[in-house]
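The complex is shown incomplete by one protein chain, all other protein chains being positioned as in the whole.
Chain lettering (A and B) follows the sequence in which the chains are written, and residue indices restart at 1 in each chain.
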Amino acid sequence: MASLEPIAVSAPPGRGRIAWRRYFSNPLLVTGTAIMSVVALLALLAPWTTSYDPYSIETLNRLQPPSGEHLFGTDQLGRDVFTRVVYGIRVSLLVGASVTAIAGAIGLLVGLASAYSPVCDHIFMRICDGLYAFPSILLAISIVAIMGPQTGNVILALTIVYIPSIARIVRSAALVVQEKTFIEGLRAQGAGVFRIMGLHMLPNVLSPLIVQASFVFAVSILTEASLSFLGAGIPAPEPSLGNLLLDGKNVIFKAWWMTVFPGVFIILMILGLNLLGDGLRDFLDPGAGSNNRFAKRKKAVRRRRRRSD
Amino acid sequence: MTKYIVQRVLSLVPVLIVVAVVVFLLIHLSPGDPASVILGDEASEESVAELRSRLGLDLPLYRQFFVWFGGVVTGDLGDSIFMDMSVTEAFFSRLQPTLSLAVLAQTIAVGIALLLGIAAARRRGTLTDQAVMGFSLLGISVPSFLLGLFLILLFAVKLKWLPVAGYAPISSGLWNHLRYLILPAMVLGFMQAALIARMTRSSLIEALGEPYIKTARAKGLKPGVVTYKHALRNAFIPILTVIGETFGTLITGASVVESVFNVPGIGQLIISSIQRRDFAVIQGSILLITVTYVLLNLAIDLVYGLLDPRVKLNGGRGR
Partner (left out) sequence: MHRSRWKLFSLALGLLLLLAACETGSNRQQQPNPNSESSQQSDQPSGEPAGGGTLNVAYPANPATLDPHLTTNQATRDVARNIYEQLVTLNKNYEVVPQLAESYEISEDGKVYTFHLRKGVHFHNGKEMKAEDVVASMEKWLSTSTQGQANLQGAKFLQADEYTVQLTLQKPSLVALYVLADTAPFPGIMPKEVIESAGPEGIKEYIGTGPYKLEEWKTDQYVHLKKFADYSAVDEEPSGLSGKKYAYLDDIYFRYVTDESTRVAGILSGEYDVAFGVPFDNSDQIDATEGVSNYFSPGGIVAYVFNKKAGPFANQKLRQAFNTALNNEEALTAAYSDSRFFELDSSLALPSQKDWYSTAGSDKYNLHDIEAAKKLVAESGYAGEEVVILTTRDYPEQYNLAVVAQEVLKSIGVKSRLDVYDWPTVQERRKDENNFDLFAVSFATRATIHQYPFLDSKADYPGWTNSPEIDRLLDQIQASSSIEEAKPLIDELNRVTWDYLPIVKIGNIQNLVAIRDHVKGLDDLIGPILWNVSISR
């Protein structure tokens, strides 16, 4: 990896091909995308990958072990577990993607604003501290309780929970750029806020943002499962993977297939997303810019202190 | 330095006010009330209404808020409706299990993580590295309650080495105390280890790439000395951040694991207080947690300064 240093910064002609070559030389990224593509495809093609209805019940057929007819067996109401897993992946992906997109966008704005203006920094970071300290599961439960058990409200709750983590990462990455002489130079030249933020700070925070976003994606899928486990997640009978696990937990001593298959798919999805995140970091940030990371952190800390002293 | 601490502590005040208002509104706007919980499923509406008024729940919301907040300002978080004690007492009686669990989990996590992280960083790109990364990926990919159930099935039901669930305080003997906490601590520790190991590996790799390490190597220092004395020391700040932050989540966010293993900690207190709508306890506990968390963050920032001489030299009180 270290040998790939001086590329992709300004080499327009061969860029595409080199990017492809770099992509395929990155096993994490390749595995991650492979897993996620398969999982996503399975979910998107749900109506065609299975002939069962995820909702219709058949109690005489309940808790059947896996067989040719029911690949993953049936659940406590006689519904086909494979079908529910496939539809469940859809729901989990929808939740994860929405949370990531919304929290990512808001977190980016908040982070950049905090890095740019000390006033914003004080306000936003104190709010973030508060939100961070607030137990996320409780926050989500309360929001869902007040607004009603709807998928949208679960997404809203998780978004609020994950904005601070993105904002913090963006802020600290942006602070580093902020310290660079060329920004000071730009400022001296009278460049506008948006120009500095958009053209110079944004590209530099993009890679930590994407890495953090992939983490948020994975964690929001996990948190949705925990919420459902506590009975405050996606409203049943919609088959989110969390709901399936809750169904399975009640019969774990009898129907292992109801826990194992949704469990495996949750693990697989999160594994895929994390691989993707790691891979993307190497891909977007060749050589990891490692030489000055530490210096950045040191400066960030110093800066924080200076402001408060 | 003192000024800095004072300032940080003062900045807690607005955070707490925000949290107090948000918590109060969230709880009082959500449906369900303790009177129905006490009286049971088949109680008549009249008796529920009567109990509500005796509990002061029929007052207008703003008055309830000021009654409560007035108490908070003078250090009185109110009394639990369901437990015969004040909120503060309830909170601190549940703090010990949570702290014990967090400390044990974090010890397990840090032990595993440093070992694995350092091994992976030193042998970057080898099979060891890949195995460690695989482990840590798995660690952050497994839902905690799944892992918990699995461990219960294996160690408690099949092998009968450890109890299924429950808790015994330290006063019943250290081993008895630990026995109950090992499984939940393993679950939490496994997840934390994954995060810490990743951070250890990556920051150590970064540190090992620094010019001064190259210099040290060129000077002929032993690789071990270079890794442990120079690189690790410098890589320690981000690792410490992760340890601090994950410790925070252990205290505030172990509710799922606490509920699977029936550990009577803070998480379980809040979850069961939500379930029975014990308003004062929910509000008070969250405020106390917020304070704990913010103070913990302050402590981490201070330790930064202690660990990194350069920060101190540049940004110390001399300026």
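Everything below uses one rule, namely that contacts are C-beta pairs under 8 Å (C-beta built on N, C-alpha and C of every residue); 3 or more make two chains touch, one makes a residue touch a chain.
The structure presented is a predicted model; accordingly, all values stated were derived computationally and were not measured.
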Within the entire complex, the undisplayed chain is in contact with A, B
Of B:Thr98, B:Ser203, B:Gln268 or B:Asn297, which sits in contact with the chain we cannot see?
-> B:Gln268
Touching the absent chain when the full complex is considered, from B:Ile5, B:Leu25 or B:Ile38 = B:Ile38
Identify the residue among B:Arg54, B:Lys214 or B:Lys229 that touches the chain left out of the display.
-> B:Arg54
When the complex is taken as a whole, what residues of chain A touch the one chain not shown?
-> 55-57, 59-60, 62-63, 76-78, 141, 145, 148-149, 231-232, 235-237, 246, 249-255
May I ask you to list the residues on chain B that touch the chain which is not drawn?
-> 30-34, 36-47, 51, 54-55, 81-84, 90, 149, 152-153, 156-157, 160, 163-174, 176-177, 179, 259-262, 264, 268-269, 272, 274-277, 303, 306-307, 309, 312
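Keep in mind that, in the parts below, only the chains that are shown with their structure count from here on.
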When the centre of a chain is set as the mean of its C-alpha atoms, what distance in Å lies between chain A and chain B?
-> 21
For chain B, which residues are in contact with chain A within the complex?
-> 3-4, 7-8, 11, 14-15, 18-19, 22-23, 26-27, 29-32, 133, 137-138, 140-146, 149, 153, 205-207, 209-211, 234, 237-238, 248, 252-253, 255-256, 259, 267, 270-271, 274, 282, 286, 289-290, 292-294, 297, 301, 304-305, 308, 310-311, 314-315, 317, 319
Chain A residues touching chain B in their complex are 122, 126-127, 129-130, 132-139, 141-143, 145-146, 218, 222, 225-226, 229-230, 245, 249, 252, 259, 263, 266-267, 270-271, 274-275, 278, 288, 290-291, 293-294, 297-298, 301-302, 304-306, 308-309
